[in-house]
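A single protein chain has been omitted from the complex, and every remaining protein chain is retained in its original position.
This part shows subunit A:
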Amino acid sequence: MVSTPQTGAETSPAAGTGVSAAQAARPERGGEPLLAVEGLGKHFPVTAGLLRRQVAAVKAVDGVSFAVHKGETLGLVGESGCGKTTTGRMIMRLLDPSFGRITFEGTDITGLSQRQMRPLRRDLQMIFQDPYSSLNPRQTVGAIVGAPFRLQKIQTEQGVKKAVQDLLELVGLNPEHYNRYPHEFSGGQRQRIGIARTLALKPKLIIADEPVSALDVSIQAQVINLLEDLQDELDLTYVVIAHDLSVVRHISDRVAVMYLGKIVEIADRNDLYAEPMHPYTNALLSAVPIPDPDKRKGRERIRLSGDVPSPLDPPPACRFHTRCWKAQEICKQVEPPLVELRPGHHTACHFPENAPEGATELVAKAAAERDEAAATGEPVTLGEAKGGVRKV
């Protein structure tokens, strides 16, 4: 039984500041992370015919590693279909991972049965994107928000009502609305109801999947401020999944950028936005329209051609090479490992931007070590082992 993310995730010792992907999951602040994900992956089988034979697999998530510390907010960004929601659902154990490991408070929860998960359900909660469909229209607010209390039989009915009303107040709703139904509320209010329900069991970790993207901008700001206040007040830890880079910058302490099922860059918020290293991150940032007409001109514009390739058949080696303006032969041959090129700033690219001198060599070295380890059968994280050298 593995208790900390370090053990069992060994690759050969890192050279220089180059650190393997597995180590990216190691605590960067003192102490053990609240959540650690190592080499996590989900391949959805694609079946055909009467016998439902598997003919292919959607590689929705393909070996991601990261850690989240108590009180921290990790932002997970990327374009639609890159695997953000799937990652969140695996952490919640709403989906079984195909490979990899999830560690919560030092305990490996990857293989726990639903029954074994039950005590952990209190600690791990999810906020969903769509405030309309995630609430049962036939239940009152009191029933919705109070359900977790009733399920866990922790309070009397009187106690439940009081607790629910306190929660409604906490999220900025009128406690008098205890007996109202979801359709009587606006989108932003419904998202608050969802948040109140999430908070009912005093979770330690909240995974928020696009918590504000369905909301109008003025309401978005209300909900973002609410999430921040609650974090301060209740010492919550968040994984926030979003596609809006401005929102992610605002609420995250650290940010992970995903592309086609992989994390291509993970860094402190300020580092990532000020000096993005992965070409994809650079392209994403330069594509965000800036609400200042004076900045129309003179802005560096990187324009990617085409669309994101299908996760059914992702490009080999660096998955971004089909759209990358810096791609060279090696990018199609060797998958670049996630390497720590500046303190706390990991990126997976052979030719990173804003990188310190010698980055390309460091990446090459880390890749060679990884592949050697894979060849000699040394334990490596599953996600890494799958990377390897692939000839086109």
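As a convention for this text, contacts are C-beta pairs under 8 Å (C-beta built on N, C-alpha and C of every residue); 3 or more make two chains touch, one makes a residue touch a chain; residues count from 1.
The working rule: contacts and distances are computed from a predicted model.
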Omitted chain per UniProt, picking from "ABC transporter", "Succinate dehydrogenase flavoprotein subunit", "Peptide/nickel transport system ATP-binding protein" or "Chemotaxis protein CheR", is "Peptide/nickel transport system ATP-binding protein"
Taking the full complex into account, find the residue in A:A287, A:L312 or A:A375 that is in contact with the omitted chain.
A:A287
Filtering A:H243, A:K326 or A:K365 for touch with the omitted chain leaves A:H243
Which residue of A:E157, A:E184 or A:D216 touches the chain not shown here:
A:D216
Where the complex has a chain not shown, which of A:L236, A:V308 or A:V334 is the residue touching it?
A:V308
Could I get the residues of subunit A that touch the absent chain, sorted low to high?
79-80, 186-189, 216-222, 224-225, 228, 243, 245-247, 249-250, 269-270, 273, 283-296, 301, 303-308
